[in-house]
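One structure is given below, encoded as structure tokens.
Only a single protein chain was left out; the remaining protein chains are all shown in position.
Chain naming follows the written order as A, B and C, and within any one chain the residues start at number 1.
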Amino acid sequence: MGIARTAKIESVAKLAARIPDGASLALGGSFLHRGPFALVRELIRQQRRDLEIIKQSPGYDIDILCRAGAVRRARTGIVAMEGNFGLAPWYRRAIENGDVELEEHACATLTAGLRASAFGVPFMPCGGIHGSALAELNGWQKLPDPYGNAGETYVIPKIRPDFAIVLANEVTEQGDARVFGTSHWDRIMTRAADRVLVVAERQVATDTFRERPELTLVPHFMVEAAAVLPNAGWPGSCWPDYEVDYPAVEAYLGRDEAALADHLAAAPEAREEIAHV
Amino acid sequence: MGIARTAKIESVAKLAARIPDGASLALGGSFLHRGPFALVRELIRQQRRDLEIIKQSPGYDIDILCRAGAVRRARTGIVAMEGNFGLAPWYRRAIENGDVELEEHACATLTAGLRASAFGVPFMPCGGIHGSALAELNGWQKLPDPYGNAGETYVIPKIRPDFAIVLANEVTEQGDARVFGTSHWDRIMTRAADRVLVVAERQVATDTFRERPELTLVPHFMVEAAAVLPNAGWPGSCWPDYEVDYPAVEAYLGRDEAALADHLAAAPEAREEIAHV
Amino acid sequence: MSESWSPFAYIVTNLARFIRPHEVTFSGVNSSLPMLACLLARRAYDFDFTYINVAGGVDPIPSSVPISSSDPVLAEGSTAIFGNEDFYDLCTRGGMDLCFLGAAQVDGRGRTNVSAIGDWHHPKVRLPGGGGGAVMLPTAKRSVTWRTEHSRRTMVETLDFVTAAGGMHGVVTPIAVFVKQNDRLALASWHPESSLEEVRERTAFDFEAGQARPTESPTQREIEALAALDPERRFETDAAIVLRKEAV
Partner (left out) sequence: MSESWSPFAYIVTNLARFIRPHEVTFSGVNSSLPMLACLLARRAYDFDFTYINVAGGVDPIPSSVPISSSDPVLAEGSTAIFGNEDFYDLCTRGGMDLCFLGAAQVDGRGRTNVSAIGDWHHPKVRLPGGGGGAVMLPTAKRSVTWRTEHSRRTMVETLDFVTAAGGMHGVVTPIAVFVKQNDRLALASWHPESSLEEVRERTAFDFEAGQARPTESPTQREIEALAALDPERRFETDAAIVLRKEAV
């Protein structure tokens, strides 16, 4: 059922409160770019547990969630801090320790699973994969071409996240969301997930969207709720609004517990909460 | 191999000359809206034969091509003139007479076949279809879900048109193309076809595209050549540039041969040719 | 009252009555009457619903009502373009509540033929084809169709070809409204100027009619909404729908 054109803007804290323990979350963006990081941190403040993270190329987001012990399972293609920071250290440790279960994908196989969900079918063919040990690891099946024109093709089972959570540049009061620059895998995530939440840099007049509706990534009827918070992708980038805050990423990577606490306290949504008190 | 950033703008006649007899053409737009109709008519003037037309909802385009005897095969979901004009009369006659072979699709099954081509896989699952006689008619196969989560799913074989031909509002000298309003199935057609040709209402400075690259439907490296001709979608619409010219459609539907000749003579690309002499 | 309820208005109004609050409702190509029904519902009913259409519009505010139900003006004022791939996917994944789908013949199970009259391979009449039907009818939560002619050749016992199966939730004709009941179409109501007997006479399939009664008259708001959408009765004139032929 569609979600009517009611006002949908609420605080980041309320948005996070919609997500229960154990939920599977498709997170938008890639590595340090266009991630809905304010919401990710809010999940930590609300002590969410047993989350499943679905994202082709997570980094900071999955790392900080693993650091806080909020993750049960990861379904990912490539995980790194990127920049010059290399591996995502707390994620790495969580996998090595067995604290987090990993379903390792190629990025495109994860996309194929999301496409199956978006297209309403139980499986999705995906090119390549042949010779990769990921196929056996994940039990991916090869099917012959029933039309006899090609060899065997791998099919990936449907992946249906409970939530897609994306960072938009602009949102309307009704929840329409648009993104500038690349939208990574955000589009297919919003079509594959059961529920869609949006974090946006700013709210604009609905007429702004009416003037250029081609730019809308997610129409309002698919969006359950949205939060508006400038700098919500911090310490990552949100094109064209701001770039990566590398010193903040470096500070986050400090090994002592204070580094995490300081980092959480410095985040824009933490200031929002104080303002709301 | 990509097509470099050379100047790609040429006349409609030269664009049409790239298409050989017997080619399969995915035509953009839907019914009377955003069809690359100037190029369609030019194929008639150049006496092209044995074409295969691939389009979810053709109308005027397939009708005039059938009227001119240019079509061998149609792969379509729904065919009509629309508006108040009802069936496409010359298409209807060509099918009833057996002059044209029909592969009847649901629109979404044609899209599934194009997706298979675009995604580089031999077949594509498609929802629905169960109980439709189209499945048996086309020999579509049902596959069990190898993951045991769902019942049988129909898969549609790959459809790879020789050409995708779309009508854009704006094109750059290098062939980047953008569309305002709905782009119908143009995006997937350009990804599924072997070669892409663009007819555009106008050429704009490349910097215009750089300012809003999110609006680009087809990037230059995928486009082989483009023609620029205002009103190229006549007698159909091209949003937001012009609406359907219903009197012209009605005149086209005149039953005598003069109606077709007059219609072809009144077309914008006919005037272009005279100007080029 | 009933004499003012033209068969055209009867169909549009009864199609609109299938629209429910908060649902996602879709109208497609070749579908002027459902297009008008969606626009009527916006004006006449006190609830919100999502209206998406084949022109990519999502809750559009069209500046005029187009002759073609796929005209891009139907995306005017929309805050998004929700294109063909998008709305088909929405339907197949179970997110479409109500689809209006065309039909030339309907059978008692609510299946449709939009492909051919006569043998498909040697048709007497080649019809347009089912468009989205074969995919949408089995996957939308509810589908509704309409016929501007109610006769034994449109409301058939046996389809010439099964273009789409899965079962219509509702069918509206100039004289009747059918709603699915236990996987068969059942008569829900008849035009106040028609009768159960006439509907039976002009329908080739058997149907239940235990709940059936005359269709509720159009409300003032329904009448006004349609008058506002078609002030010069251009759509009504073009549609040229009659309650019954002079000589059946």
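Please note the rule applied: contacts are C-beta pairs under 8 Å (C-beta built on N, C-alpha and C of every residue); 3 or more make two chains touch, one makes a residue touch a chain.
Everything numeric here is computed off the predicted structure, so don't read it as measured data.
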Visible contact partners (per top-of-document touch definition) of the missing chain: A, B
Omitted-chain contact residue, chosen from A:Val79, A:Val121 or A:Ala225: A:Val79
Hidden-chain contact residue, picked from the options A:Ala70, A:Cys126, A:Ala200 or A:Ala267: A:Cys126
Subunit A, residues in touch with the chain not shown (by the definition above): 30-34, 56-57, 76-80, 82-84, 87, 91-92, 95-96, 98, 102, 104-109, 111, 126-134, 137, 181-185, 187-188, 237, 239-240, 243-244, 246
Missing-chain contacts mapped onto subunit B: 1-6, 117-121, 172, 174, 176, 191, 206, 209-210, 213-214, 216, 218-221
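As a convention for this text, only the chains that are shown with their structure count from here on.
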Closest chain to the centre of mass proxy, which here is the mean CA position: B
From subunit C, the most remote chain by mean C-alpha position: A
Whole-Å gap separating subunit B and subunit C, where each centre is the average of the chain's CA atoms: 28
Centre distance in Å when subunit A and subunit C are each reduced to the mean of their C-alpha atoms: 40
Centroid distance [mean C-alpha coordinates] between subunit B and subunit A, Å: 36
Multi-partner residues of subunit C (at least 2 other chains): 56, 75, 81, 91-93, 139
Residue numbers of subunit A (touch at least two other chains): 119-121, 214
